[in-house]
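As you look at this complex, bear in mind that one protein chain is not there, while each of the others sits in place.
Letters are used for the chains, namely A, B and C, taken in the order the chains are written, and counting of residues starts over at 1 for each.
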Amino acid sequence: MIRVGIIGATGYAGGELVRLLLGHREAQIKWYGSRSYVDQKYAKVYQNMFQLVDDRCLDDNMSEMAKQVDVIFTATPQGLCASLVNDDILNKVKVIDLSADFRIKDASVYEAWYGIEHKAKQYLDEAVYGLCELNREEIKKARLVANPGCYPTCSILSIYPLLKEGLIDPATVIIDAKSGTSGAGRGAKVDNLFCEVNENIKAYGVATHRHTPEIEQELSLAAGEPMTISFTPHLVPMQRGILVTAYASLKKEVTYEEVKAVYDRYYGNETFVRVLDQDVCPQTRWVEGSNYVDVGFKIDPRTRRIIMMGAMDNLVKGAAGQAVQNMNLVCGLDEAEGLRMAPLFP
Amino acid sequence: MIRVGIIGATGYAGGELVRLLLGHREAQIKWYGSRSYVDQKYAKVYQNMFQLVDDRCLDDNMSEMAKQVDVIFTATPQGLCASLVNDDILNKVKVIDLSADFRIKDASVYEAWYGIEHKAKQYLDEAVYGLCELNREEIKKARLVANPGCYPTCSILSIYPLLKEGLIDPATVIIDAKSGTSGAGRGAKVDNLFCEVNENIKAYGVATHRHTPEIEQELSLAAGEPMTISFTPHLVPMQRGILVTAYASLKKEVTYEEVKAVYDRYYGNETFVRVLDQDVCPQTRWVEGSNYVDVGFKIDPRTRRIIMMGAMDNLVKGAAGQAVQNMNLVCGLDEAEGLRMAPLFP
Amino acid sequence: MIRVGIIGATGYAGGELVRLLLGHREAQIKWYGSRSYVDQKYAKVYQNMFQLVDDRCLDDNMSEMAKQVDVIFTATPQGLCASLVNDDILNKVKVIDLSADFRIKDASVYEAWYGIEHKAKQYLDEAVYGLCELNREEIKKARLVANPGCYPTCSILSIYPLLKEGLIDPATVIIDAKSGTSGAGRGAKVDNLFCEVNENIKAYGVATHRHTPEIEQELSLAAGEPMTISFTPHLVPMQRGILVTAYASLKKEVTYEEVKAVYDRYYGNETFVRVLDQDVCPQTRWVEGSNYVDVGFKIDPRTRRIIMMGAMDNLVKGAAGQAVQNMNLVCGLDEAEGLRMAPLFP
Partner (left out) sequence: MIRVGIIGATGYAGGELVRLLLGHREAQIKWYGSRSYVDQKYAKVYQNMFQLVDDRCLDDNMSEMAKQVDVIFTATPQGLCASLVNDDILNKVKVIDLSADFRIKDASVYEAWYGIEHKAKQYLDEAVYGLCELNREEIKKARLVANPGCYPTCSILSIYPLLKEGLIDPATVIIDAKSGTSGAGRGAKVDNLFCEVNENIKAYGVATHRHTPEIEQELSLAAGEPMTISFTPHLVPMQRGILVTAYASLKKEVTYEEVKAVYDRYYGNETFVRVLDQDVCPQTRWVEGSNYVDVGFKIDPRTRRIIMMGAMDNLVKGAAGQAVQNMNLVCGLDEAEGLRMAPLFP
């Protein structure tokens, strides 16, 4: 039985880790770390866990935690994991960081976009970018996994195969993304009140969102050349779900069958990426509560562009679910353990 | 492995049965019965099941189905199950009827409230009212289980212990209930369009809702005398969830501790009924996607009334979840198999 | 042209006052009072007012404001108006207080339910309870109007005629009320985040909500005897709207026509109370954005109870709209000026 500690167990991503791990047959949560709720019963913070979790919240002492568990998840704001992790910890436990601290390989890029100093540059090389479908073998051997951001996971998986195969022009990639509100976290902010979010849609962080360099880094690897993308996130009045609508110019004329074959080659054997049938558009409702990413596309002969689309649950495949998938990989377990639940509808 | 057939697999309750049974380790769906989608792929109707369910919909031939499965669920409009069931079928399979056909023991009451003739009165005595927490032992021996209605399940569980123990006056019971929209089914009606339901709350079926006699029947058994209640359902702009707020006059002065002890005596050992802590009100968000019913209460010394509250997911404990719980009981399985998932939040 | 000052112009009720007064042909806002946004442009706080309101927020100095305006609205938390108002102010301007400070005639009741000392008991007798349909003539002569609470407005209007006419038993009145989230205000609280409110319904303040004594006070006047009621508010995932479902035992057998005639006698000439047709239930969507209250009822011969229902927009008739209606009355204007907009649907 894998013993697990969670730093940041009382945020939405932390709460989702708890939900998933309760259904995991080979893992057990030993440490519910929190900053705001130390000593309070976890089930008081998340009443859905009443009678399911009896533990109280502990603090976020990573060194102490590392003595008692096998895997540590950090579901905390940027900077915390980098400020806590050290060799002593990494020698004892596997660390899966849900923050952005180890996603960007170039510390100067991280520091420019996030506006904070990177406190653990020495681990940037070692850390593996935990997009399981792309980096499975490296993840299995990692001590430190950088769990991808929500928008990057959905964006990269939607675009990667066509870029890798040279079907689309890297200079033309535009990603228009839409997210449910749980992505904004559980902080008490006026902007996230029901009356401000409901009956509303808006773009935010236009041309400046921090997930941009993360997407660019991974897509550049696929393209084999440095890429710059337009990335625009939007806030949608729903709780969960991310939809990515990505645009790119085709480098040559292609048929539906050719593109479909490419996607199938990359994802045909993947449990959690579902390439949809022709003319079926991904919808967030069909993946809610699950670890699936649904991918579809449409060729537009009039504009010689292709529209690539992906839908997933931002808290599962976009955060906690992928983190558990990474845990399964680093621990040598069945990759899908604890993640097989079907999407919830309606 | 229990083989399962579902008549009405393409309604919301049927879809939820499919979701739950996919996670059940000892059951396998052999027949996806539908009226509107015969021969179509089930995953075309419910895209969340893409790559998870490969079957096509079959018709709703119960006799044929009975030759191929061990348990039949009927998740169909009133009248269908009663018109199909017969001795031949009941001798071969267990039938769990999610419609109202076998809930009301008095056929004349059924016919008065539902406005249709009862086609299988001969099974009314035999059928067991499948509220698992109250009728567990009878259910285990049943061939035909009448799966309770959504409002009745939540109402009865919230009120039953106090009525049974004689703490409240049966003549004063008023139930004000609120339901999410999935309870209205997947039929294409203007009243259930997003733009009609959203930003709205309304009462409906005031003093005439068909779940009234079902609640009265079961509460009368608890009270030991015939009861008449006021029952008012409301439609709430959410997908899932039922909240019951019930009022009754106390027959004598009682303390919080005394009432709590009564609830604990009835539900302390129940997996799926959670008696909340003092002054904690049930909320539907804390049970979403799960089989739990959360129960709470508040004594009002000013009015000498007690307010009893219950929250549950109308599609799980209020329909498909309780149906699976009943299947587990009639098949001699662990009662909670397939139902242990924690509630989803947010 | 009536000059208006608003203390608390940046809360939801204050914002609604601004919206309504912009459409009022005989009033002009001279002072946008705020505590949190002093010196900021009002249209930065409420971007819907961009290019419509050019003013900056001022402080909440009531004495200074009284020199510059004719009418002052206080849309602030309990206690503030009572702590600011004085003879000097009341001699200069009309004050319409949207808080609870002058609603409860008995200061000890106010202090018990609100938990704060009443700072201006000397005006309690003079203040007029501003439920326009009941106290129209007194309001016209008032210097200080206590604008009713949202739940009380809807509850009282739904029940008053039957109580006044002696048709229902005062001891049996139970009010189950449901409100949209704007009633909870614009404060940054976790409980009011989109992800906490959406897909949820809950009761709150059970047996202890502060609007209880306000409703009891006014209904007791109607009944001609002191009354105690059960009042249970619920939070619904919508922005605006209150629905009241009230229950009472009938004192004698009555027909639909008799009860309808009573409602019509009280409200037939009222612009803003609409008595619905037989068997039509009020729905909040049909009054959204407007000052209307829709009232309906259903006699239940089985239980000898009557179910009385009312729906209105909590921010309009439940707050800012009724406040404008009161302003019109105290200023001798057409009572409906600025309030004639039809409800918005969908």
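Assume contacts are C-beta pairs under 8 Å (C-beta built on N, C-alpha and C of every residue); 3 or more make two chains touch, one makes a residue touch a chain.
Note that this is a predicted model, so its numbers are computed, not measured.
Of the candidate positions A:Asp176, A:Glu270 or A:Glu337, contact with the hidden chain is made by A:Asp176. Here one chain is not drawn; of A:Leu98, A:Leu144 or A:Met238, the residue touching it is A:Met238.
From the set A:Asp97, A:Glu196, A:Glu218 or A:Glu335, the residue in touch with the chain omitted from the display is A:Glu196, counting the whole complex.
Screening A:Gly8, A:Gly130, A:Pro282 or A:Gly321 against the full complex identifies A:Pro282 as the residue touching the chain left out. Although one chain is not drawn, the whole complex shows that of C:Gln239, C:Asn291 or C:Asn328 it is C:Gln239 that touches it.
If you put the missing chain back, the residues of chain B touching it would be 12, 181-182, 186, 188-190, 192-199, 237-239. For chain A, the residues in touch with the chain missing from this view are 174, 176, 178, 180, 195-196, 198-204, 206-207, 228-230, 232, 234, 236-241, 243, 245, 247, 281-285, 288, 298-300, 302-303, 305, 307, 309, 311, 346. By the touch rule set out above, chain C reaches the unshown chain at residues 12, 15, 18-19, 22-23, 46-52, 182, 199, 239-240, 274, 276, 280, 283, 285-290, 294, 340-346.
Just so it is clear, only the chains that are shown with their structure count from here on.
Centroids built from CA atoms put chain C at 46 Å from chain A.
Of all residues in chain A, those that touch two or more other chains are 12, 182, 199, 239.
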